[in-house]
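Note that one protein chain is taken out, while the other chains of the complex remain in position.
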Amino acid sequence: MKELPVRTEGAFAKRTNPLAHVFDEFVRFCRSHSLFMLHYCTGCGAIELPPAMTSRFDMERLGIQPMVTPRQADILLVTGYVSVKTLKRIILTYEQMPAPKYVIGICSCTVNGGMYWQSYATAKVLADYLPVDLYIAGCMPRPEAVVSGMRKLMGLIKTGKAESWKDYYRRYDHYLGNQQALFGERWQTPTDVLGEAQQYGLHGPETEGEHTALLQQVQQPLIPHRMRLK
Amino acid sequence: MMALIVELVLMPAVAFVVGLAMLLMMRKIAAKIQRRVGPPFFQPLYDVVKFFGKQTQISHGLIHDVGIIVAVGGYIAAETLIPVPGMTGIADRTDVITLIYFLMVPSLGMALAAGQCANPNASIGISRALTAMLAYDIPFVIVIFGMSWMYGTTNLVQMVEYQQAHGWGLFQAPLLAFAGLFALQGMLGKQPFEIYVAPAEIATGPMVEMGGKYLGSLIVMQSFSLYTAGILYTTLFLGGGVTWIDFLVKAFLVVAIPMTIAFQFPRYRAEQMLGSLWKWPVLAGLLGLAVVMWS
Partner (left out) sequence: MNQGSRELQVWLDDLLAEIEQVEMRRKRERRMRLDVDADALPTLLELLKGKASYVHLSAITCVDWIAEGEFELIYHVWSYETQSLISAHTRIPREPGRYLSVYDLYKPAAFFERDIYEMFGVYFEGSPFMEKFILTEWDGPPPMRKDFDSEAYINQFFNWQEYRPDWLKELEAQGGGIAIPPDEQRYSRRED
């Protein structure tokens, strides 16, 4: 009997059809080369962004531009210490951004409290409240460090590893629990995160839990402000 | 008939590609003036693909979508009215007056979409944008009237033929050319007449609530507007083009001049913009008109 050749799926065979994921890779490549960062200067680390954007350490050659509203931006840069007041607004901003979105924690204060670790009014670990893709440590990091961090983020996007926005929907109960522990039980945002999780197909076993049940109990419909010209 | 349909599809497609290249040229000029390296060559393509590849589309209703379609559609329709080398579309059956009307449609479409967004920044931006349109349209219409008078026709194809026989419009009516360049600066919405975008003051004005495919469409609209402005000025003053090479060279040159001026100026306020666009280009246009009509 002739020995029939047996073909096994080894580690090197990523896909059988060479054209299978070309479009996804192309879109990821384009996403990584055209990042729009939200120029929302949360703390003192924001002073390192203008040098990174201007002539000396040009970030536009990597395709990164500053944008002013969360609807237009891809990256939320949390630069510097996050006080409890600011954290509320950061979460509101994060939930307004269209997916796929990335969060970069610049400066050491987002890592473990940094210089303000003893303060009663700053949040210590940002990753408890928002999913963070990348940290750029320093106090403040130099523009070269910021650019190097951005390039690392571009590499993560190209290989498909920067999917933390999905983690927000998959483990929303955990994040909401931390947020409620900090802001009180009546904390709510205008965004319907559970509905969005259903929409993207990311509604998992950890999306709902005791904290989302509490949210649904205390949630009230938001009244729009009446605009008056006086 | 078949050729006409092919031309109607091909002209906006060419406009899109050339417009993206003009967008890149704008960013490269800005970078060189500011002594830095600009974006890489395919950057506008990456931007457009990224915007259309966003997985969340936040829409504020049907009118929001319809407004954006009207804004881009106005430019697509305008592309078919300007003759380019090799394709005339429907330019030989209509004239430049229809083109002026079509060029007002995109601003109105953007106003529709921004109005539906119900954001006060967008409303302020749109009111400024329409004020700007009022400002630059007056010198623009004077220029069109003057050139139509000089060429004796409003048909763009015949204007090109006249210029190729008698010399460029630039040399025959220099005052009108100057007024046209001023109005071009306002039409492209570049500094110092960039009040309607104003990124830091009103959070990019009308584009404040648009993300994803809406912003991608607006970038496509901006590339169309650069292209249309460039080739319209070329057709009116620089004699059109016999081949694509010199046509594109002229169009790029025409767009490069306002861009170079733009990145050296700050932004004027709305009333300053009205004042300056109603003073110098209108004076130059009326003088040029007088010269053209009495010679």
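A and B are the chain letters, set down in written order, and residue numbers restart from 1 in every chain.
Going forward, a contact is a pair of C-beta atoms (placed from the backbone, for glycine too) under 8 Å apart; a residue touches a chain by one contact, two chains touch by 3 or more.
Please read all numbers here as calculations on a predicted model, not as lab measurements.
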item: Among shown chains, those touching the left-out chain; value: A
item: Touch criterion as defined above, residue of A:112, A:148, A:198 or A:216 at the omitted chain; value: A:112
item: Contact set of chain A toward the excluded chain (per top definition); value: 84-85, 88, 111-113, 117-121, 123-125, 127-128, 135, 181-184
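Please note the rule applied: only the chains that are shown with their structure count from here on.
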item: Length of the line joining the C-alpha centres of chain A and chain B, rounded to whole Å; value: 36
item: Contacting residues of chain B [partner chain A, same complex]; value: 27, 31, 34-40, 43, 45-47, 49-50, 53-58, 120, 199-200, 203-204, 207-212, 215
item: Touch list for chain A against partner chain B, complex; value: 26-27, 29-31, 33-34, 54-56, 58, 60-61, 63, 67-69, 71-72, 74, 97-100, 196, 200, 227
